[in-house]
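Data block below; observations after.
Here the complex is missing a single protein chain, while all its other protein chains stay put.
Now for chain A:
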Amino acid sequence: MVDTVLGFARTLRHAGVPASPDRVEAMLQALGSLDVLDPGAVYWAGRLTLCSGPDDLDRYDAAFAVYFSGERPRAPRTAGQPEIQLAASAPLEEGPGDGGDEETEAPDLAVQASADEVLRHRDVAELTPAERAHLRRLFALLAPATPVRPSRRRRPNAQGAVHQARTVRRALRSGGEVTRLLHHRRQDRPRRVVLLVDVSGSMAPYADALLRFAHAAVRARPSSTEVFTIGTRLTRVTREMRLRDPDRALAASGSAIPDWSGGTRLGEVLKAFLDRWGQRGTARGAVVIVCSDGWERGGTELLGEQMARLRRLAHAVVWVNPHKGRSGYEPLTGGMQAALPSVDHFVSGHSMAAFEELTGVIQHA
């Protein structure tokens, strides 16, 4: 039985459910208390111990069906729940001229300081692979500061309400005489930052830079930053983005994103985000940053409606459109027109300098 369970755990890990050894141990323990010959009991023992979120459940069902090739004892999920498919591996978009990075890196960019200065203002879509590689290193220096909000948690402080526990403990030292009142007050906490990065075809030249920006933001505040990619579907890549190395984080995200360089269904995907995450709390009181060119394939009515909904939930909505950096740009696309009434800050995100500006906007949002 142990071998069977270990084999199943391996299958499960392949399917993307992180079945860690202690979880497997818990499953074995659970099986010890149940009837092992009942497929239903085996199914539930595994599901209860190995899964850790609704995203895991469909993967678990698929892996269970494959491994035990038994019937699923559970009714198919209700229509309200979006079906979660296994992420197909998609190559990470490197921009034009990929592959040659390593070889072409060394020769040019000899004069670092001034090159950095010029590079900061160049449109990332028009960079050579070497410049692109150099810009990646500049991203490591970007430290997005986080906005704050007042917390309910109190810490010792010179001002504020009287901290009874500390006051009494101090009074004890002087034989019960309260000589000084000690205080505590509320502290500031980081406000949640949510990045929605458009990875559709029309955004392909910027997606890499935007995801690197997202990575820098996650690294700065791992617990209060969420990253999703939008295209034809919604993918949460926060977990992948928490990897320390930006290249590994992007590669991991790349294989998690099934709709890389596909079309856009902004309205629908935004709705999926709000239904599954936003309204429950991810967007509540958060600074939400939508990085997209607003190119909407379908009608824009849904997008406008969902943006209004997002605006009601979020603390601030920032829209980053790389095309805004081009001279003479007017937000004429239907999607942009529909979204703009619900946007607090409309900024460009086409160059390093623009990203630096964006960090300022996020901090003071």
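Criterion: a residue touches a chain if its C-beta (ideal position, glycine included) is under 8 Å from a C-beta of that chain, and two chains touch if they have at least 3 such contacts; residues count from 1.
The criterion applied here is as follows: contacts and distances are computed from a predicted model.
**Q** Could you tell me which of "(2Fe-2S)-binding protein", "Anti-sigma factor antagonist", "ABC transporter permease" or "MoxR-like ATPase" is the UniProt name of the chain missing from the displayed complex?
**A** So, among "(2Fe-2S)-binding protein", "Anti-sigma factor antagonist", "ABC transporter permease" or "MoxR-like ATPase", the name matching the hidden chain's UniProt entry is "MoxR-like ATPase".
**Q** Which residue from A:His14, A:Arg137 or A:Arg284 sits in contact with the chain not drawn here?
**A** A:Arg284
**Q** Can you tell me which of A:Arg47, A:Arg122, A:His315 or A:His345 touches the chain that was removed from the display?
**A** Result: among the candidates, A:Arg47 touches the missing chain.
**Q** Spell out the interface residues on chain A facing the chain that's missing from view.
**A** Touch with the absent chain occurs at residues 20-23, 25-26, 29-30, 32-35, 40-41, 44-45, 47-49, 51-54, 57, 73-75, 77-80, 151-154, 164-165, 167-168, 171-172, 175-176, 178, 189, 223, 275, 279-282, 284.
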